[in-house]
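Of the protein chains in this complex, all but one are displayed in their positions.
For reference, chains read A and B in written order, and residue numbers begin at 1 within each chain.
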Amino acid sequence: MDKKLEPIVKTIQDKFGAALEEFRNEAHLFVKPEQIVDALTQLRDEFNFELLSALTAVDYFPQEAPRFHVVYQLTSLVKNLSVQIRVPVNGSSPKVPTATRVYDVANWREREILDMFGIEFEGHPDPRRILSPEDMEGHPLRKDFPLGYEEPQFTFNFDEIDLRKPYAKE
Amino acid sequence: MSQIEEVSLEKFKHLVSERALTGETMLLNMGPQHPSTHGVLRLLLELDGEIVVNCIPDVGYLHTGIEKNMEAKTYQKAEVMTDRLDYMNTVGNNLAYVMAVEKLIDLDVPARAQGLRVILTELQRIASHLVWLGTSGLDLAAMSMFLYCFREREQILDIFELVSGQRMMTTYFRPGGVWRDVPVEFEKAVRDFIKIFPKRVDEYESLLTKNPLFIDRTVGLGKLDGAVALSYGVTGPPLRASGVNWDLRKARPYCGYEQYDFNVPVLNDGDVYARYLVRIQELRESLKIVEQALNKLPLGPVRSDNRKFVPPPRSEIGVSMESLIHHFKLWTEGFPAPKASIYSAIESPRGEMGLLLEGDGGPKPLRVHLRTPSFDNLAVLSQIVKGHLVADLVAILSSIDIVLGDIDR
Partner (left out) sequence: MGVEQKLGNMGVVTTTLETVVNWGRTNAMWPMLFGLACCAIEMMSAQASSYDMSRFGMELMRASPRQSDLMIVAGRVSKKMGPVLRRLYDQMPEPKWVLAMGDCASCGGVFNNYAIYQGVDEVVPVDVFVAGCPPRPEALIHGVMTIHEKVKGETFKQYAEKYK
């Protein structure tokens, strides 16, 4: 971990009781869902983390508690530092408070997580799907969602697949 | 096949102004098939006459499931997906991906491979900016720009074809180095390009930079403030045109960018014209990097010799049993990566191209998240087009330089 990052991580750890993981010089802090907005606000206002580089989620299916991690990757342009905040969420009706009031970029990124993982963001101004069609069922990036693999057509199974392929009409 | 959904105003009530509900302003659909949305972007516009009151982008018409598909492949095989992500920056996406994998498994890359990576990524940046210049010129009715820019782009694609055999989807960078060494004609081809290109940039500038028609349609349009840009996660040329000096090549050098002498163009106006000027200057700066990297290009191996992660060269397989086993294992099983997560980012022509890569101890990634710059850059569009004419919306949209493959993934 970067020397300049240590006091910042220490402050967040003390204030929010956050666990710390380190890997290849990256610091990952774990905070509870209800604390995330405060943690982000403090990091932005006090420590100049003005850019939310990435906001995504990870699914640890079949593990249920916690099943998801919501990941906030923050960058400070002034200090040239990065820190990652992770919010563990349980599998049944996952909910996290929205970060749109802290970073505007969170609006679209949270819609993407809602679409792809089905994690709800409480207080989000525009909770619609963003990438998938509106009538789609399920959340594609969850591990229990099938990839949707279709058998490719080769010479040996050409006729068999040709029969069941839904060709379009004029 | 499902039908086109009928959208009721009820759904967008919270996004449009009250005047739209009474019918005072008009809601107009632009796209997904429209000549100036640069792909399959759909914009829902609320118009007061010719003035844009609200703009609601609707993305996802090119959603490809790349992240999910990459999670179902081994680390080597997932790389081909990254090419098709942001198809103007194919080489850069490969670089972002292989750097993330190398960081996850802690693999070193030889100096010659680093040099080659820099040369090709910077050439790709030039090619990407050329496509942007050509198409946004086309949007502003400067048809000849398109023809000139694609002429130089062909020259760059010829260089890619020379080194990798493919014009666009090269997959030339591999974890641990590059696929193979460049052919002997490579140096001459790049030198020819370096010689010819500065004059060509002058030519583009003589057509546009002081052209009164171009200035009328760009200066003062789509003003973006630096602080707003940061809050919206805007990176790359639009951010630098708004007065924020942030370029990952300078701030966090990778692939040996610290050895090269180049400037990061920063302007303060934050309008369409400033974004144009930033990109034009970046063309010249990138060429400077290419020239320096070519002059400094060391001799030596182009792949790491860590056989646990990098397949052995073809010549070894015939004579060494161990190499054969490594080759077989790497291409059938893949290599295991630790159960950990990393985030690694590069500066793509559009901004910060980042990857969140998480391994689960096996040969396939648990999670690949692609932090693509166009996604966040487009989100700011609804803020900066308010109060502009519809014709100017086209100019502003093209000045952000979006690639729909990059947004929808």
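Just so it is clear, a contact is a pair of C-beta atoms (placed from the backbone, for glycine too) under 8 Å apart; a residue touches a chain by one contact, two chains touch by 3 or more.
What you see is a predicted model, and the numbers here were worked out from it, not measured in a lab.
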item	value
Contacts of chain A with the absent chain, listed as residue ranges	131-133, 136, 140, 145-150, 152-153, 165-170
Missing-chain contacts mapped onto chain B	1-4, 32-35, 39-40, 60-66, 68-69, 80-81, 84, 87-88, 131, 134-135, 146-148, 150-151, 153-154, 157, 167-169, 404-405, 408
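Definition applied: only the chains that are shown with their structure count from here on.
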item	value
Distance from the mean Cα position of chain B to that of chain A, given in whole angstrom	22
Interface residues, chain A side, partner chain B - complex	23-24, 26, 28, 50-54, 56, 58-60, 71, 73, 77, 80, 82, 84, 103-105, 107-109, 112, 116, 125-126, 128-135, 140-141, 145, 147-148
Complex contact set, residues of chain B against chain A	2, 5, 11, 14-15, 59-60, 63, 65, 67-69, 72, 103-104, 106, 227-228, 230-233, 235, 244, 246, 251-252, 340-343, 345, 352, 354, 356, 358, 366-367, 369, 371, 375-376, 379-380, 408-409
